[in-house]
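Removed: one protein chain of the complex. Kept in place: all other protein chains.
By written order: A and B. Residues from 1 in each chain.
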Amino acid sequence: MPAVLIEDVHKRFGQLEVLKGVSLTVESGQVVALIGRSGSGKSTLLRCINGLEAFHAGRIEVAGHKLDQDPKHLRELRKDVGIVFQSYNLFPHLTVGQNIMLSPRITQNVPTAQAETLAREVLAQVGLSEKFDSYPDNLSGGQQQRVAIARSLAMRPKVMLFDEVTSALDPELTGEVLLVMEKLAKDGMTMLLVTHEMNFARNVASTTIFMHQGKIWESGPSKELFANPQTPELRNFVSAGAH
Amino acid sequence: MLFQDVISRWPMILNGVMLTILLSFVAIGLGLVLATLMTALRSLAGSWAGYIVDAYVELMRNTPFLVQLFMIFFGLPQIGIRMNGLEASLLAMTLNLAAYATEIIRAGVDSIHKSQVEAGMALAMTKRQVLQYVILQPAFARVWPALSSQFVLMMLASSICSFVSVQELSGTAAIIEQDTFRSFETYIIVTIIYLVLALSLKLFLNWLGRKLFPQVSGLARLTEAHGEAA
């Protein structure tokens, strides 16, 4: 069974249809990049996958959970599906360590000592061991984003979603975040990411999906897709984005 | 319950309502003028004027309206200034509102960026013109909602003037209650009237704000629409 299964998903904001029948699958261990202009529906699609947005028609299954709006089901799903946001969204009143330990402790009943070991482990994974007791406000954007990744990892997710995680960062800080993600990919994490980093999509994602006007316009193995775009829209997008 | 006894005294109640409205509007009008003058004084005159205005604002904002009213009604005659309950009430309300309004307008003025003033100067405006067009008008527009709620609070506080035997709405209520012994019925009716007055005043001030500062409500609509899209 695929890690993510999306079948003919439709989504409207009022009159505006932002997803017009999207279908895709992500196999376990696969890294898939979603690219496209803003407004193409790629972020909305990603947010549908962990239930932050409801959709009007179609079917989504992720990490063995069927998506519906029942709060209990959603919580079970979210224990297996991590998401990292563009604006980090760390909890400003909690230290880095507390940010990471909170959910394992209160949603998975992990004892505090064990949660701390876990937190130190995932912090080491993103290269921020020494920041355990810092508050988010005292970290750079890149560091905050790495903590956000660590916070998701501490849930031991089966699938990770990344929503334009480097878009809010200064250019010199994107590298450290991308590096962490690349390492995750190598370790076999199933990842679905919305990104503007074309190089990252080309080199790290096995499959890239180009979305346009609420539909999957073109998709395929990343290297082929970028080397040989079939539609004029993707050609345009790739040449404009390759600055 | 017998509302009959109370409702049959409607001409009295109506008089009370009219007096409450009169008190409120006069105090709001005079208080606003006074507050504007104090704000202007603060920014135009030397720092000593600023200190006096600040001290006045702090004094009024940190003591109860009732104490201010009693000071004027009972205290001032001792130094030879005598006035009746209505005059004392009007003065107390005006002075009280002026202090709050000064504080609110100051916040508005502070929110006007210095570069705006410099731009005004660069366009060869006089100091007075800069004050009027660049500082006060946009500042008022920005703080109109805060001023509006202060006006409503003042209208509600006018009920306290019944303590110096002014026959406004709650003073009237006290008399009807003594006449009829229908305390609960009297106060239910009067409370409902206050509710209607407060809500009407709120609606009126919203409408007035849109009339006086159309450019700001337009701007608000714009940012709202933008916020929704984002």
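To be clear about the criterion, a residue touches a chain if its C-beta (ideal position, glycine included) is under 8 Å from a C-beta of that chain, and two chains touch if they have at least 3 such contacts.
Rule of thumb we're sticking to: contacts and distances are computed from a predicted model.
Peer 1: Given the choices "Phosphate transport system permease protein", "Amino acid ABC transporter membrane protein 2, PAAT family", "Fumarate reductase iron-sulfur subunit" or "Cation:proton antiporter", state the protein name listed in UniProt for the chain not shown.
Peer 2: In UniProt, the chain excluded from the picture bears the name "Amino acid ABC transporter membrane protein 2, PAAT family".
Peer 1: Residue by residue, what part of chain A touches the chain that was omitted?
Peer 2: Contact residues on chain A toward the absent chain are 50, 52, 71, 74-76, 78-79, 82-83, 85, 87, 89-93, 102-103, 106-107, 137, 151-152, 155.
Peer 1: Need a quick check: the contact residues on chain B for the chain that isn't drawn.
Peer 2: Output for chain B: 1, 58-59, 61-68, 70-71, 74-79, 152, 156-157, 159-160, 162-163, 170, 173, 177, 183-184, 187-188, 190-191, 194-195, 198-199, 202.
The working rule: only the chains that are shown with their structure count from here on.
Peer 1: Using mean CA coordinates as chain centres, what's the chain A-chain B distance in Å?
Peer 2: 53
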